[in-house]
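Quick one: the structure is below, questions incoming.
The complex is shown incomplete by one protein chain, all other protein chains being positioned as in the whole.
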Amino acid sequence: MTALDLTKKAGFALAVATIVTVSVFPFYYAVITSFETGTALFEVNYLPQGFDFGNYLAVLGQQAFPRNVLNSVFIATATVGAALLLAVTAAYALSRVRFRGRGLLLMTILAVSMFPQIAVLSGLFEMVRFLGIFNTPWAMILSYTIFTLPFTVWVLTTFMRDLPVEIEEAAIVDGASPWVVITQVFLPLLWPAMVTTGLLAFIGAWNEFLFALTFTASETTRTVPVAIALLSGASQFETPWGTIMAASVIVTVPLIVLVLIFQRKIVAGLTAGGVKG
Amino acid sequence: MTDMTAPLSDTAPPSDARPRALRKEPDLEARRRRAAFWFLAPMLAMLICVAAWPLARSIYFSFTDTTLTSLYDGRWVGFDNYLSYRQLSSGRVVWRGTLADPAWWNAVWNTVRFAAISVSLETVLGLMVALVLNVRFPMRGLVRAAILIPWAIPTIVSAKMWGWMLNDQFGILNDMLLRAGLISEKIAWTANADTAMAAVILVDVWKTTPFMALLCLAGLQMIPRDIYEAAKVDGVHPVKVFFRVTLPLVRPALMVAVIFRMLDALRMFDLVYVLTPNSSATKTMSILSRENLIEFDKFAYGSAQSTLLFALIAIFVSLYIWLGKVDLGGRTPA
Partner (left out) sequence: MAHIQLHDIRKSYGAAEVIKGVDLEIRAGEFMVFVGPSGCGKSTLLRLISGLTSISSGELLFDGARMNSKVPSDRGIAMVFQSYALYPHMTVYENMAFGMKLAKAGKAAIRERVERAAEMLQIGHLLERLPRQLSGGQRQRVAIGRAICRDPRVFLFDEPLSNLDAALRVATRLEIAKLHHDMEKATMVYVTHDQVEAMTLADRICVLRDGKVEQVGTPADLYEKPNSTFVAGFIGSPKMNLLNGAIAAGHGCRTLGIRSEHIDITGEGAVWSGEVVHAEDLGSDTYLYVDIGAEEPVVVRREGRRAIALGETVGLRPRPENLHRFDAGGLPLH
């Protein structure tokens, strides 16, 4: 091995190390901060100083926070469930049936998924008031549909388009109606795609902030991101960094675990949603 | 059977070349189209309900003087929320409306600046990370998992995390920079008007570079390895290979990734709201619009601003697709 090769290898290793450190360090630092209370919190520590669960007890002991987690779980699950239900049949129609205006429809759906949320905020606000669902989870479930539904339709359409045509034709010859093709032939083949799509939409709904901030008015109806953003300390000028970090770790760890488990599928889903070449 | 159908075809005009095609026969394709309609209907109804209708109402509100407390009492005021003028008795002309509002133009400038800088940085860094990950090395899977972490963390959480790291008194970043001797005194990154935008861009780049990297990586992995081997055999310099082979081939993927990110950046709300609250140096169009809508009870005025943002994004997307010839359908391989 020549000296040049060695430098190249070292440079490459350095690049990899930098990427990993920059990616992981902020979360690592949040985790060690979440285990610090009192004065330890206000010293800069690069290594964990021990495990003090005080912040976790404080945040979970609050009346509102566990409720906020439940709200988020319920809202995200319901939104994703509804979106998948509506999207599966729509994706079948968009990927499998030839009809006039299909391309235009697909572009419109993609356009809706890229809407700036603020552009519909006042209209949605009126609708939420009209339906009497202001400050309830239903306001979020309804409004999140604006981005989860187009996204799931788009991704499932891309996945469904890749299923072999002949399998569907064999099913048609066997007497399967479009509904039977979807439920008995395509769904069993598509469940990995469904899981991926669902997970991505779930993350989107879990992280949403603007609608949740606007359509909730009390501590107990907030979702997790709003709760964390508005978490305040004893006085207005004192930010409770310890509890904020504990709350952040609580809502992020499940997400990271899910993402790591499904990482390959997520990459496939992201590329299907964004780019396919 | 033939007898039954014969009269029908007789009724068709003789001039038509294919009289039978005129008859409505619900064959397989027709039945499938009908099924497709019913399959699409619920989704479309839902989208009209949550997207088209609210959008139309928002635009309508922008032409009225509706307030938050009396949503249905708004009067039509034309373009007053956008731009109007009044001549004072002194003869001086006073312009009013969003388009004459310095706060609005400040927000436009902030948003555009933020979007342009952060997306450029993300694209370059994302491509670099993707190039690194495209090389086979031990534990590559682990590294790829690691870069997914910033992406998986909710924006609000990353804003808080970074807010803590960028804290002027106790932040680890100031500590690092002090130890390295790069700064001589602690900097209030998020509060200081000069550095607030840099802080927002830093966090946004950290959070979204993985997305870019993964999309670029997907594009890179579609390039057949033979091409590189051929270039190697021909003795082409690696830098030249990158600009002449790699870049043109990932360009379609990159173009689509850039527009997705751009749209996201132009509607930026949550990160700025949490990381640098109430800082006019970072206030974006979305933030200003919501402030007017909900907090300042200038519902119609805020609607006008959100409509302008929508129009701006629509124009931008059309131009981008038209000029860049982006294939969003994404069926053509890279």
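Lettered A and B in written order, each chain numbered from 1.
The rule we apply is simple: a residue touches a chain if its C-beta (ideal position, glycine included) is under 8 Å from a C-beta of that chain, and two chains touch if they have at least 3 such contacts.
Owing to the predicted nature of the structure, the values given are computational and were not obtained by experimental measurement.
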Touch criterion as defined above, residue of A:Ala17, A:Met107, A:Ala170 or A:Val257 at the omitted chain: A:Ala170
Contacts of chain B with the absent chain, listed as residue ranges: 1-2, 5, 18-21, 25-31
Contact footprint on chain A, counting only the chain that is left out: 164, 166-167, 169-176, 180, 184-185, 188-189
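Assume only the chains that are shown with their structure count from here on.
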Intercentroid distance (Cα basis), chain B paired with chain A, Å: 16
Contacting residues of chain A [partner chain B, same complex]: 12, 15-16, 19-20, 22-24, 26-27, 29-30, 33, 41-44, 46, 86-87, 89-90, 92-94, 96-99, 103, 105-107, 109-112, 114-127, 129, 142-143, 145-146, 149-150, 153, 158, 172, 177-179, 203, 206-207, 209-210, 213-214, 224-226, 228-229, 241, 244-245, 248, 251-252, 255-256, 258-260, 263, 266-267, 270-271, 274-277
Of chain B, residues touching chain A in the complex: 28-29, 32-33, 35-37, 39-40, 42-44, 46-47, 50-51, 53-58, 61, 71, 129, 132, 135, 137, 143-162, 164-165, 167, 169-172, 175, 206, 210-211, 214-215, 217-219, 222, 252-253, 256-257, 260, 263, 266-267, 269-270, 273-274, 285-286, 289-290, 293-294, 299, 302-303, 306-307, 309-310, 313, 317, 328-334
